[in-house]
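Sharing a structure, written as structure tokens. Questions coming.
The complex appears here minus one protein chain, its other protein chains still in place.
Which chain is which? They are A and B, in the order written, and residues in each are numbered from 1.
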Amino acid sequence: MKENIVIPVGPQHPSFKEPMRLDLSVDGEKVVSADIIVSFNHRGVEKATEARTYTQNLYLIERVCGICSHSHVNCFCQAVEEILGLEVPERAQYIRTFIGELERMQSHLFWFGVAGHMIGWDTFLMYTWKDRERVNDMLELTTGNRVHYALNTVGGVRRDIREEDMERLKRGLGFLEERTRYYMHVMTEEETFLKRTVGLGLLPTEMAKRLCAVGPTIRGSNVKFDVRADDPYAAYGDLDFSVVTSDTCDVWGRTYVKAGEVLQSIRMCNQILDELPGGEVRVKAPSRVPAGEAVTRYEAPRGELIYYVKSNGGNTPERIKIRSPTLANWLVMTEMLKGVYIADVPIVTDAIDPCLCCSGRVTITDHSRGERMVTTLDALRKRGMDRRGIS
Amino acid sequence: MKSEQVRGLIEGKVPGIVIRVPRERRVMVHAPQERLMEVLGFLRDQGVTHVSTISAVDRMEEKLFEVLYHLYWENNEITVRVEISRENPVIPTVTTVFPGALPYEREVQDLFGIRIEHIPDPRRILLPDDWPAGVYPLRKDYTVK
Partner (left out) sequence: MTSPLDVALYLLIFPGFLFLLLFGLFCEWLDRKVYARMQNRVGPPIFQPFADLVKLLGKEDIIPRNVDRVLFQYTPLIAFAAVMTPIFNIPIWSVKALFPLQGDLLITLYLLTIPTLALFVIGWSSVSLYPLVGGFRAATMLFGFEVPFILTCLSAGVIAGSWSISDITAHLALQPVGMLVLVPGFIIALLALEAKLERTPFDIPHAETEIVGGTLTEYSGKKLAVMHLVDDIGMVVGSSLLAAIFLGGFIFLDSSFVLYGTDITPWINFILYVAKSLIIVFVLTLVRTLFARLRIDQMLDFSWKYLAIGGLFQMFIAVMYVGSSVGGIP
């Protein structure tokens, strides 16, 4: 019987931004089957939230992910506000949506760059990341930060969009629209790009639905599944936008969906700036959260994000369950890798836009010393400092 | 579909279930443990395919685990909740009905120690390989010192 060679890819590998292991069973240059092992980056966030107050959790939850941090805090705040029965002012909802869409744009532009790098096209990476800086500038203008915006709080947002910034924001949006249309043109016309994305990582519609894929991954397989349209939250009920899908079911389709989404985001941002309602940006939230539970969903850049928050009336939550979109796309990733050339593994893996820091969360264990002791952040920090001779 | 319509569709179809509609687009279904597969099978037959996730809650004082299956269908997030014994937490796999539920079942098994019968892939998913057996971090009696 012919034995396939198993190529382990990772956990340290130049094509992964985060540690992950793919065990690829190959026959020549083609992948026969794939097994994915994540969890090298487990941090214990869900457990940690049970030991912190709701306000402290705002800061912790923001750091679940760097690139979709706003999604997480937003989803969490929505859940707590639902348990409290708190009505958030309209202006705050609009601002939350605005930042959320900017975040989506910045995440997708980031992905274009990474995808370009995966297929050996660094020029594309340089161009898209330069334009992404414009989005980061706009985020910094409105929230004061480029990452981890610290904008949300239970009851609203902590900063307002100033009148004098509107002009710059609008100009930024105009610039980004022009650039994104150019990228849309490039990805539809450039021959070498097409050669490396069309027909790859096929995910038939039925399989995508059966394995519960989410986000641009499932929309690239022709399924109109978008939390913003299906289960509107924040200001999405008032905004005009279309859900972008592609019927090609391949990597190219997912790229097309992301580019289309950036254009839709720009459209929404313009509408938000034009129709921003007046009023307060936050209401005072009660200090105690009564017993209760809530299930909230959010369309993060990578797909459906779902939070289940349960309160027992105490000052720390009973349970916060977080399911990030990348975990939902694991099963389909294994399927998509079957029959793919080794050379295409990076781009196919990357097409689901993996964000593993969102997916794996558990307690710190020091297994480099063969010890199964569970340690706290403080102890680790101290040990790290001792090793470096800092006291 | 309106949440009240969803309630109407499920009400009375399986004995012992209690349905609550806390707000629009959210339907909470409380089912007895032995009726879990029946409820999920019924929902699947209606056309439900998407499992958003599976949550678990440790109710240590009441010696129970709560397992919640969050499903999405027709604009509604339907949560099916069952309570199982904490002394001997066993629950059947739902991957026969919803294949996409596999990662979430593995997560619940890994972090809570709830044994999922006939799970197609029983390996750890989030904890490291050398994590001690029998130690379940998300249980309430496990504290980070």
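Simple rule for what comes next: a contact is a pair of C-beta atoms (placed from the backbone, for glycine too) under 8 Å apart; a residue touches a chain by one contact, two chains touch by 3 or more.
Just so we're clear, the structure is a prediction, and the values are computed from it rather than from any experiment.
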Chains in view touching the one left out: A
Sole residue of A:73, A:99 or A:119 that reaches the chain not shown, by the stated touch rule: A:119
Which residue of A:231, A:261 or A:344 touches the chain not shown here: A:344
Chain not shown: contacting residue from A:111, A:127 or A:183: A:127
Hidden-chain contact residue, picked from the options A:54, A:193, A:252 or A:307: A:193
Where the missing chain touches subunit A, by residue: 7, 13-15, 29, 116-124, 126-127, 130, 190, 192-193, 195-196, 341-346
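The criterion applied here is as follows: only the chains that are shown with their structure count from here on.
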Whole-Å separation of chain centres (CA-atom averages), subunit A against subunit B: 24
Interface residues, subunit A side, partner subunit B - complex: 38-40, 42, 44, 46-48, 51, 82, 209-213, 225, 230-231, 294-295, 297, 304, 306, 308, 310, 318-319, 321, 323, 327-328, 330-331, 360-363, 365, 367, 372, 374, 376
Subunit A-touching residues of subunit B, taken from the complex the two chains share: 22-23, 25-26, 49-53, 55-58, 68, 70, 72, 75-77, 79, 98-104, 107, 111, 124-128, 130-132, 137-138, 142, 144-145
